[in-house]
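Only one protein chain is missing from this complex, and each of the others stays in its spot.
Then we have chain A:
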Amino acid sequence: MMLEAVELTKQFKQTKVVNGVNLYLEKGEIVGLLGPNGAGKSTTISMISTLIPPTSGDVRLNNKSVIKEPSKLRKVLGVVPQEIALYSDLSAKENLQFFGRIHRLSGARLQKKVDEILEQIGLTDRQNDLVKHFSGGMKRRLNIGVALLHEPEFIIMDEPTVGIDPQSRNYILETVKRLNEEKQMTVLYTSHYMEEVEFLCDRIYIMDKGSIIASGTKEEIKNILSSENTVEMKVEKVQEPFIDALRLQPVVNHVTVQDRVITILAPKEINVFRLLFKLAEETNTVFTSVEIKTPTLEDVFLHLTGRALRD
C-alpha cells in the first residue's frame, strides 16, 4: 500500500505556501517531514489528509487519486494534529468513545478498542478523569490515542511532542516506534526536533519555504555534507567582531552562535584552524575548546537553508 503526494501546491491569494511537493509513504516505514515553523508542513499534511484541497497536484492512494473521493483514504488514515484536538470537558474514556462512535465503532467492539487504546497510551488509570485536568503529556498521548481508534494503516503525526516534558516525549516516541514495529503502521512524522526524526525515521524529507529541499535516508541526507566539516568552537566570551570576521571569510559556510558555542561549516579540504586562531587573536577571542564534528541533520538543514531549524 502506498500513499503519495504529487506536485502538491497550495496558494492562498498570491502566496504559495506549498510549492510542488512530492513525497511518498510505503507500507511499514516511518518517514520524517522536517522543517522550521512556517515551512508549510501543516498545510502539506492537511492536503495529504484530504482536509483541504490542493490548488494543484494530487494525492494518491495505491495510485488512485483521493482528492475527489477522500473516503477511501480517510478509512485507512489516522491524523494526530499539532493541537490538542480533544474535548477538555469530557473524560479520556468519553473522548475515545465519542471519536470511536463517529468512526462507526459500537458496542463491545468499541469498548474493547477503547480499553486497548487506553492501555496503549498508558491512561487506563486516569480514563475517567476530565481531560482538562490532564498534564500536557497526557493530553498529547490521548491526542495520539484518538487517531488510533479505527486501526489506520497510515498515521500522520504533526509535531506530536510540542510543549511536553522529556519523559512524556520519550513515551510518545517509544509508542510510535512500537506501533510501527508491532502493527506495521506507516507513519509520516513531522517535527522540528531533529533528534526525534533521527531516532524514528527511515527516510526524511526536508522542507523549507513551501518546498522539499532534500530527501532520502538519514545517511543519504548526511552525505550532503560529505564535503564539509562542522567545526564547533567554545569561547570564553562571544566577540561580535570575531563573528563578523568569520562571516566575511569565503571558506566559511554558515555561522551560528548559541550561548558561547560558535558553529561553522567549512570545506574538508581546507584547514581552517590557522584561520580561526588568527581571527581569534585579532578580535581578542579566547577559545576554551575547538573540535571537528560529524555532520548532523541539523547541520544539513543549516547547510541547505542557511538557518537553524528552530530559528
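Convention: a residue touches a chain if its C-beta (ideal position, glycine included) is under 8 Å from a C-beta of that chain, and two chains touch if they have at least 3 such contacts; residues count from 1.
Convention: contacts and distances are computed from a predicted model.
Undergrad: What protein name does the UniProt record of the undisplayed chain give, "Na(+) H(+) antiporter subunit C", "Heterotetrameric sarcosine oxidase alpha subunit", "SUMF1/EgtB/PvdO family nonheme iron enzyme" or "ABC-2 type transport system permease protein"?
TA: "ABC-2 type transport system permease protein"
Undergrad: Which one, A:Tyr87, A:Phe273 or A:Phe287, makes contact with the chain that was left out?
TA: Of the listed residues, the one touching the omitted chain is A:Tyr87.
Undergrad: So that we can see where the missing chain sits, which residues of chain A does it touch?
TA: Where chain A meets the chain not shown: residues 46, 49-53, 70-71, 74-75, 77, 79, 81, 83-87, 89-90, 94, 97-99, 101-104, 130, 146-147, 150.
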